[in-house]
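One structure is given below, represented as structure tokens, and several questions about it will come after.
Missing here is one protein chain; the remaining ones are kept as they sit in the complex.
Which chain is which? They are A, B and C, in the order written, and residues in each are numbered from 1.
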């Protein structure tokens, strides 16, 4: 295992969407004004805590890759990854698993474009978040077909670019009631079926939590399979993807997640996936990072030999004591 | 108890929003094209199954009350109620419980306007769905203040119009993570504190279900307190307000809900609260109504004396048998 | 408001059940050996952190009230309250709401006995936890009858003893799938209907959490109505009454709960409701108390003026910052 970074050297990335206009089905006029692609980059940089950005593609009309590159450079940010928008109106009933071949082809084509954009921006990977790939009602789809489309769609893109890394961000539901890439294990099982080596998993703490996983265990599993591509953090009430600030509710489980992040020697930025509907996104980022730094500093205090001994004995009360002492002295 | 209507004479109403453009935080370009106020009325009528419509107010720019009245009349629909939009950007952090007095005043004023509109359209009541009244994070609000604003805000409007009926549609969460008007009991308790007689409850089957209530029990409670104002139906996976077609998943609990609807002698239309993101709204209405009619026809087959005897003995297996027999012969 | 006790002076009570043999439907031979009534008192005292005990009644065969009194005295413990066992085999289908009058009478009689035992032991109140009062299946019970029995059963006992305090511990479910005394608001509404002044609410942090309430808000509501009788703490995964050690998972919400405990000037011991299936109960108590003391010490650091200002503005990010700073410096 590589040596873990100190909490001081831990870096953070963000999602472009956290800085844009958020909208939902009730506040259809948005929770704030329209904010363009380039402005989100400025705002992300202004948070003062981010080194990189997860970028949705396509960008705004009229904004080219070179414009984005220039904005990132100007603000000292990198593109951590490109996330093609395979979940808007065009793909409302599925992207790679859409019912008609033309939609599946459109998803494929957008993915191909995203590979080019990622290369142009020097992004580490292309992320798929297939948020419309699934179904809503019993009896709505044929499951073998859904599985086949899901696996083949990703595989076909990945095979075309054996040197590019692809990460799938799983989520139990929303906007579909049932998503195909639902849990860490379901996704790893399907990824194995792609038969390619360059597709892996993005483990989002919040997605894991409301999928009824323990996020630290899911992260450990993804790492062990050699398929871990990225790590995202946020928080929620265990039932929905609330995208609250990191550590807002689940400090112990966030601490354990960061402990595993350290144990596996994670060297890339940890990404924040926030939806600050009513908050200033800069505040939400800073508050999250401050909490994560405090927690990682506590994680560094954990007496690892004692902890491992307690874990070898499944000794919950000793583990709790060590955690409490690390947190509160 | 008044004699229950036969299932043949049961009528249904809908929500204007089911026929408009639905949008969410991912498909920010909407699940379909823009649809104006008057067109939603046309589409609602075209479903062929509705006698009335729950109308959000304000209407589209340029559409007056007289226009809406004319459209309703032309299509043979009534306005069941007016629902002021106290949950858009202006009220994103609360309407009657907003932090600043100006926002609370704006909510009050919009409610007052809605009373006028309801009168002009002959609507039976004004509905409040205070979907932004609550909070997202622990420590975010002072609970006594939140309660006071919630109760006083509604009370002040209701006192001004003692002859007008107001109904509060409770919901556990969304878009806020925690809503004040959360459950049937929490809402009835707060309504008691208003000290007025003309405020009651809108019981939505789906809201009740994911608030971890049994909808039939919640409906019975609201009726018993004399505070039942309206009844809405839909379905979900018990964790979120999915607004699926009625009976899509929970046939037995929908049947029990309809059984209570009959037992209490409900005479008004039963309202559908659907969000057909990817479906034709007319189809969603027709499918819901067909299921509800089938279920009510089965509810009418329940041998009430035997059922009451089983219930008096808390005899679940006999009750199940009677239900199964009513459903499947 | 009375002045809040310092965290140093905060005292804790426990539940007798935490020290006895725990059993469940799978480990039907129990998670440990049989432990008698008097031995649980010894073990509770030996934890070194408790001043009082919630005692289930009846005691073991052959153990009299005087024996219990002597054991409590010998170990320097008080009986905080008596909890009649209205949820064992005899009451498996309901106690005060049981289908037959004889069962309801038996519940009444056991409650009456418990009043005597409470008096003999100097307990502050009699607690009802009506864990079998509810139902499991749709259509199983008639809701108006269930409500009537629930309210009248408690009322009849309370009326007989106007100088005795009774507390109802609400819980959403378990062992019944649906319990009558389900949420804080549902219980307060029903308590109002008893028409008596000496019945109130026991707010258990864990029960509140998995009833999808925010425990701090529920506690504040119970206090405001003048119906708060006792306060219990523990933790769970928000879906079931796991009865884990306090603060094991939800540190921020436990902190907020303790903040309200302080704000309302709570002077009685805070009670632990733990089920340490596989852990030493003394360890579980000590670990819980250590966490609660650490959290209360942090609660005492909260800058109340700043917090109130943030809450008046519904300013989540400032509230989060104050909480984080209190927790981690």
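As a convention for this text, a contact is a pair of C-beta atoms (placed from the backbone, for glycine too) under 8 Å apart; a residue touches a chain by one contact, two chains touch by 3 or more.
Since we're looking at a predicted model, the values are computed, not measured.
Colleague: If the full complex is used, which shown chains touch the chain that is missing here?
Modeller: Checking the complete complex, the chain left out touches A, B, C.
Colleague: Could you tell me which of A:44, A:86 or A:211 touches the chain that is not displayed?
Modeller: A:211
Colleague: Can you say which of B:92, B:250 or B:271 touches the chain missing from this structure?
Modeller: B:250
Colleague: From the list C:19, C:57, C:87 or C:166, pick the residue that touches the absent chain.
Modeller: For the chain that is not drawn, the touching residue is C:87.
Colleague: Just to verify: which one of A:62, A:144, A:162 or A:226 makes contact with the chain not shown?
Modeller: Touching the chain that is not displayed is residue A:144.
Colleague: For chain B, enumerate the residues touching the unshown chain of the complex.
Modeller: Per the touch rule, chain B residues meeting the hidden chain are 237-239, 245, 247-253, 278-280, 283-284, 287, 290-291, 294, 298, 316-317, 320-321, 324, 327-328.
Colleague: Tell me, which residues in chain A touch the chain that this view leaves out?
Modeller: For chain A, the residues touching the absent chain are 93-94, 98-99, 135-145, 147, 172, 178, 182-186, 188-189, 192, 211-214, 216-217, 220-221, 224, 252-253, 255-256, 259-260, 307-308, 310-316, 319-320, 322-323.
Colleague: Since one chain has been left out of the picture, which residues of chain C touch it in the full complex?
Modeller: Interface with the chain not displayed, on the chain C side: 21-32, 87-89, 92-93, 131-132, 136-138, 173-175, 177, 237, 239-240, 242, 244-245, 248-249, 275, 277-278.
The working rule: only the chains that are shown with their structure count from here on.
Colleague: Which pairing of chains gives the most C-beta pairs in contact?
Modeller: Pair with the most C-beta pairs in contact: B-C.
Colleague: If you fit chain A onto chain C using the CA atoms, what's the rotation angle, as a multiple of 5 degrees?
Modeller: 180
Colleague: Compare the two sides of the chain B and chain C interface and say whether they are made mostly of the same residue numbers, over half shared, or of different ones.
Modeller: Both copies, chain B as well as chain C, present the same residues to each other, with over half of the numbers appearing on both sides.
Colleague: Quick one: chain B and chain C, Cα centre-to-centre, how many Å?
Modeller: 35
Colleague: Taking each chain's centre as the mean position of its Cα atoms, how many Å separate chain A from chain C?
Modeller: Taking the mean C-alpha position of each chain, the two centres sit 39 Å apart.
Colleague: Which chain C residues touch at least two other chains?
Modeller: 252-253, 316, 320
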